[in-house]
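Here the complex is missing a single protein chain, while all its other protein chains stay put.
Coming up: chain A.
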Amino acid sequence: MKMVSRSRRLLAAALGLTTALTVTACGGDEKQASLDTITVMTKLFGTAPDPGGELQQAVQKLIGKKLDITWVPNADYNDKLNVTLASNSIPDLVVTNEKSPSFIRAADAGAFWDLTGKLDSYPNLKPANAQTARNVMVNGKTYGIYRTRPLLRSAVVYRKDWLAKVGLPEPQTVDDLYRIAKAFTEQDPDGNGKKDTYGLVIPKWPGNYASSSPYDTMETWFGAPNGWGQRGGKLVPGFDTEEFYQANRFMKKWVDEGLVNPDFATLDAGSWNDPFVQGKGGMIIDVNVRGTDLAGRFRQKDPKDFDKVSMVGNMKRSDGQKFSLPFTGYLDVLAISKQRIRTDEQLEQVLQTLDKLQSQEGSSLLTNGIEGRNFRLEDGKAVLINQDDAQVKVIQNDVDKAFIQLGTRASVGLGQYPFKYSNDIEQKLFDQRETLMQEDLKTAVHNPALPVVAPTAVEKGQTLDLIIPDARIKFLSGAISEEQLRAQVKRWYDSGGTQVAQEVNDLVSKLPK
């Protein structure tokens, strides 16, 4: 009998353990922890900072609170975020795409604070740009503090030395661009005697339709709406316009004539720079930050001879009209979870902390680093210093690869204080961004439907989202004809797009003007 009771006890213990595990795994314990520590989840682009590191200590000292940060590598971020939203242990502050179906579902269920109208009383949190503040809305509500980015940063980056070699002027129109691509492909710009170059490098674009891909950019140049546009007093999706087909026919010509990298449909977005730096491709249509970035890569290859990169803004259409592709003006928002921050007082406390974090001093810590340690100010510009010191290197890494992701007032590539480069070439490309942006903003085509999210799109996103980008790539690579591309647009409407269009129109008409 002794053994029986023992095995019974073992069984009971086993069951108890199982239950305990389950409860801890799924339990929504309502600990009223104090807000001395704020938990954060954000993106990471390299190695994760040490929580005891100099920079984190400095940030914590400034805001007077401890930070418990979960750094998630950028490539896995969306998956991890969705899993976190499902796990019921959401950090206090989350960097998130506030338009993603999973976030909207969670926010609708009350998992996040609705910050509409609450940010205006905080000098460092209230939106600095009205257009961006509008873009960030979800059907009239603001769910987070946007992480600012330049509002217009589309540009064409090209090989300066190749252009000189083929003897063509800087491009102004899409036709100029085509001529350059053709010359880059056929006139042996790298002078190795072989026809082994192409005009334009495009990767397999990871985003959906109207996600600022090179395809979207060119469509905008042809006058297609950026996402959604007016036609006959109603909003229609950009891919349902003749300009969309014109632009795609134009791009298909590039593909057919070999002016684009042949593996454009499968080239990973992570290795987009390689063909350019290796001298296989001569142009990249993307954000203007890439110009400086690429120049830096050439400098690393050969510090003596790297003046190879130049850039221009958006192109004019053949008839001289210009349409520029603006970006949303932000990338993701900082949303505040309701799981631990339950009352208005607690929210206020968190917002005050965030306001301190995004003050000029905090913003400079997040985006530039520690003054006197890894940078110093020179005419209002940040000059990197002590970069050979191992400890300073750590600070620099923590800023560039990690903490900059928490900044909402200054942005990646700019910083609270603009960088001062050690050479004129990169400096010029950097300074050029502002000029290009101001010039192209005049012709920017904003997406009127950005502030709304149609319920059907949330529900049927899984079916709808891939139809158009897939069809577009198939058309460009010659797998389907234009008729079939049009049929795919029709399929989009039939699979729920008709409803989405209806809802988008309704929701936009209800937006505050």
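Note that contacts are C-beta pairs under 8 Å (C-beta built on N, C-alpha and C of every residue); 3 or more make two chains touch, one makes a residue touch a chain; residues count from 1.
What we mean here is this: contacts and distances are computed from a predicted model.
The chain not displayed here is annotated in its UniProt record as "Aldouronate transport system permease protein", chosen from "Aldouronate transport system permease protein", "Molybdopterin containing oxidoreductase", "PTS systemmannose-specific IIC component" or "4Fe-4S ferredoxin". Within the full complex, the residue among A:L35, A:V236 or A:A265 touching the omitted chain is A:A265.
Looking at A:D114, A:D190, A:D470 or A:E503, the residue that reaches the missing chain in the full complex is A:D470.
Panel shows chain A; residues 3-4, 7, 10, 14, 17-18, 21-22, 26, 28, 78-79, 82-83, 85-88, 90, 100-103, 105-106, 108-111, 204, 261-263, 265-267, 338-339, 459, 461-463, 465-466, 469-470, 473-474, 477, 479, 491, 494-495 of it touch the chain omitted from the view.
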